[in-house]
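Note that one protein chain is taken out, while the other chains of the complex remain in position.
And now, chain A:
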Amino acid sequence: MAGHDSGSQHQFTGFQKYFNSYTITGRRNYVIATYTSIAMLILYFKLRPKKKTPAVADK
């Protein structure tokens, strides 16, 4: 069946306990982290204050 998980044999510690590409929860966390980073990037570029250039007077 799709979604076979062989992660029960792996003993992860530290960061890899939550973020690994073997257990289903590890994969899910990686996916959520990637989506969140992209969302943060988009938000940052949308909300950062725009630099105002001084107006140049025509002579």
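To be clear about the criterion, a contact is a pair of C-beta atoms (placed from the backbone, for glycine too) under 8 Å apart; a residue touches a chain by one contact, two chains touch by 3 or more; residues count from 1.
Please note the rule applied: contacts and distances are computed from a predicted model.
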For the complex's missing chain, which UniProt name, "Aminotransferase class I/classII large domain-containing protein", "Cysteine acid decarboxylase", "ATP synthase subunit a" or "Trafficking protein particle complex subunit 11"? "ATP synthase subunit a"
Write the list of chain A residues that the hidden chain touches. 1-6, 21-22, 24-25, 27-28, 30-32, 34-35, 37
